[in-house]
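Shown here: the complex without one of its protein chains, the others still in place.
Right, chain A next:
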Amino acid sequence: MRVLPVGDDALLVELASGAEAEALHAELLRRRAAGLLHAREIVPAARTVLLDGLTDPGRLASELAASVVPPAPPREQAAVEIPIRYDGPDLAEVAAHWGVPEEEVARIHAATEFRVAFCGFAPGFAYLTGLPPRYDVPRRATPRTAVPAGSVALAGPYTGVYPRSSPGGWQLIGSTEAVLWDHARVPAALLSPGTRVRFVPVGPVGPVGPVGSVGTS
């Protein structure tokens, strides 16, 4: 664990792996809930946890550097199930990367239990981990100007679902009707860091027409 100061009242804790970052995040949430830690923001990411709005970052930095982080406790609540159609326009490209037929991409993806490693990019956008490293895929060389809301996509080690239409460079493998973000709902985000997620296939596997060609919005 490496603790880096950020400005005057924040710390960035760097860890060896995503799993360690997840464990530290869980431990920091526990400490905050117990009143042992005062932080305005606790933001987990790929291999770091950011703590912002700290009253005494120097003291916390020494405490963290000296502490041992217990492994993240298993989540009690059931996995969130997201219905998915494996109909994305990049399904064939992902299948080629993986060296399997398109139906097998769907089978492998739907058989995986994911966890929300962190959120970002847009409200409600969650970076889901769970696929083994051999299924990593690169981002598209040219990002799409418009990815439809509900698109299920892969990039690097992550799966994500676009909460609303936006530009994006991830490989689209499917689509869902699930509402990822609704600020009138409590909680507004369907997925938050640590949530377990499963994709439940509905309908046949295979891409539909092209999306997000240049010039659309």
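Structure notes:
Just so we're on the same page, contacts are C-beta pairs under 8 Å (C-beta built on N, C-alpha and C of every residue); 3 or more make two chains touch, one makes a residue touch a chain; residues count from 1.
Quick note on the criterion: contacts and distances are computed from a predicted model.
Taken from the listed names "Biotin-dependent carboxyltransferase family protein", "Heme-degrading monooxygenase HmoA", "Glutamate mutase sigma subunit" or "Ascorbate-specific PTS system EIIA component", the protein name that UniProt assigns to the chain not shown is "Biotin-dependent carboxyltransferase family protein". Check A:Ala19, A:Ala122, A:Ala146 or A:Ala178 against the missing chain and you find that the one touching it is A:Ala122. Residue positions on chain A in contact with the hidden chain: 4-8, 10, 12, 40-50, 52-53, 118-125, 127, 164, 183, 188-189, 192-193, in rising order.
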